[in-house]
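Subset of chains shown; positions unchanged.
Chain nomenclature is as follows: A, B, C and D, assigned in order of appearance, with residue numbering initiated at 1 for each chain independently.
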Amino acid sequence: MKVKPLGDRVVIKRLEAEEKTKSGIVLTGTAKERPQEAEVVAVGPGAVVDGKRVEMEVKVGDKVLYSKYAGTEVKVDSEEYIILKQEDILAVVE
Amino acid sequence: MKVKPLGDRVVIKRLEAEEKTKSGIVLTGTAKERPQEAEVVAVGPGAVVDGKRVEMEVKVGDKVLYSKYAGTEVKVDSEEYIILKQEDILAVVE
Amino acid sequence: MKVKPLGDRVVIKRLEAEEKTKSGIVLTGTAKERPQEAEVVAVGPGAVVDGKRVEMEVKVGDKVLYSKYAGTEVKVDSEEYIILKQEDILAVVE
Amino acid sequence: MKVKPLGDRVVIKRLEAEEKTKSGIVLTGTAKERPQEAEVVAVGPGAVVDGKRVEMEVKVGDKVLYSKYAGTEVKVDSEEYIILKQEDILAVVE
């Protein structure tokens, strides 16, 4: 199944935060902060402003930082994704 | 009876979530998350911006993901529908 | 007495919900959901945007679905009406 | 004393609601709903949008229905008036 976001929306998949501390202890549950890093999985065609489509700034495969709480979580084929507007993506991480 | 949405509104019908778990147990009621997947049943003519009608991006028959809580639930001929603005549709699922 | 709405407002009259259940029992009071279907009774001349009047999409006699809680209830000659903006009308029912 | 409203404001005077019930009993105080009908007493010159003045749609003497709670009550020469924006007038009653 494929998810095609509308307008200037982007589908991202959270990257698992590194679960081991330096000492090798595995952190679980509430001890980890909610990760804010994700990978772009699908990109919408861009918003239409004054009749012209605005080109998107992120592309599939980009690692991004996103606003905590932004977007909507959806579950497709048992996988969790977040669909958000590009303006809620803060930065690309290289 | 036929429902014709105004402007950039869309009429959708919720798709029943797969009600069986892997083990075959049928889930009912509150044990299921409220489904967010729906099928487009009717599409408005599009909003008018600066005197020009903006073409709609979804069409009848599209499977879509929509914002939880978006739109208004209406009951027509004992069937439940949701009427929402196209901007509350997150993505088309193929 | 006649009510002429201003701008892009519409006067509607609620249609009584079908008051009989399949078994023929008559429902009254709180047992019925507040109906959301109405008939258009009067239509304003349309809003003026950038000096041009925007044509209205609904007309007198249309059956419409409207947003619960939208508009203002008024009583004219002992009859109850709702005056709302056209954008609060969700769809025309045919 | 004369009150000249600014911009797209209108001065209205509430019409006394019919104070007798069918049986002839006179209602007073809280037993009456706050009336929503009024007469236009003065009309502003109209708002200026993009350098052009937008013509007003109501005129002195019009009977109008207005949004409950809209506008500001003022007392001029012991008379109570409401000054509101034309957009808070719902309809003209003829």
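Annotations for the structure displayed:
By our rule, a contact is a pair of C-beta atoms (placed from the backbone, for glycine too) under 8 Å apart; a residue touches a chain by one contact, two chains touch by 3 or more.
It should be emphasised that the depicted structure is a prediction, and the values quoted were computed from it without experimental measurement.
This homomeric assembly is drawn with 4 chains in place; in total, the structure file defines 7 copies of the chain.
One rule holds in what follows: only the chains that are shown with their structure count from here on.
In summary, the chains found to touch both chain A and chain C are B.
Averaging Cα coordinates per chain places chain B and chain D 42 Å apart. Our note on geometry: chain A versus chain D, Cα centroid distance of 52 Å, whole angstroms. Look at where the CA atoms of chain C average out and do the same for chain D: the two points lie 23 Å apart. Contact of a single residue of chain C with at least two other chains is seen at positions 50. Chain pairs recorded as touching, per the definition above, are A-B, B-C, C-D. Those residues of chain C that touch chain B in the complex are listed here as 33, 36, 50, 52, 54, 57-58, 65, 67-68, 86-87, 89-94. Interface residues of chain C facing chain D in the complex, by the touch rule stated above, are 1-7, 9, 11, 42, 44, 48, 50-51, 72, 74-76, 83.
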